[in-house]
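To keep things clear, I will list the structure first and then write my remarks on it.
With one protein chain removed, the remaining protein chains of the complex are shown where they sit.
For chain A:
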């Protein structure tokens, strides 16, 4: 069972002009089996939330806490957070030239499990995950994210999600830049992962489109580095119709 608890989280982005506070006290609890859509306009800080939790070097948590099954993540290094069960599907996956997808996946799996996966089943598992995301077998021999199309990068992120099978997943704008066919493939991949029923999923998105294919348990509106409203999936429908305007102006007038 996996519970992700974010308590009064504050975080800075590190810029050339010094640190700048982006997260201004985020509170959120994701219980096992729940999918929380976190929706907000550009610049609201929703990607910062994802990066700060995962330990991106350009962001620093200044106060508050993030726990996964009671383990404080903010005190751990990036790889220790992954070992604790956290996964971040990135909006902009990084190219790692010369490192094959298969070598990368095997190294990650070995690091997470503390032992190398069994060769025979592992090869099949990799092929299955790639096939699920409609990626050709030959994909395994390519360098990580190098020369991938935008859609391939996102599908590769979700193939990893299935293979590494973490306790909690933050999906940062996994839907952006995808055409409708690719979006369906990616959404199906996420649903397969979440079907285990004990995962905590945060689905960060700008658009409501993906919510047609992934049904959220809760929807949160994220503006100005905070959650300003929470509700069920009907909140997503409201955002679809009305946009973020009223929330943005409310913050501006505050």
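Keep this in mind: a residue touches a chain if its C-beta (ideal position, glycine included) is under 8 Å from a C-beta of that chain, and two chains touch if they have at least 3 such contacts; residues count from 1.
Convention: contacts and distances are computed from a predicted model.
K.L.:
There's a gap in the complex where one chain should be. From "Energy-coupling factor transport system substrate-specific component", "Fe-S cluster assembly protein SufD", "Multisubunit potassium/proton antiporter, PhaF subunit" or "DRTGG domain-containing protein", what does UniProt name that chain?
P.N.:
"Fe-S cluster assembly protein SufD"
K.L.:
Looking at the full complex, which residue from A:93, A:150 or A:231 touches the chain that isn't shown here?
P.N.:
Here the residue in touch with the unshown chain is A:93.
K.L.:
Return the single residue from A:3, A:143 or A:217 that touches the missing chain.
P.N.:
Only one listed residue reaches the unshown chain, and that is A:143.
K.L.:
Using the touch definition from the top, which of A:47, A:160, A:174 or A:226 touches the missing chain?
P.N.:
A:160
K.L.:
Can you work out which residue in A:71, A:111 or A:248 touches the chain that's missing from view?
P.N.:
A:111
K.L.:
To test your reading of the contact rule: which positions on chain A touch the chain that is missing from view?
P.N.:
54-58, 77-79, 81-83, 87-88, 90, 93-100, 103-104, 107-108, 111-112, 143-144, 160, 164
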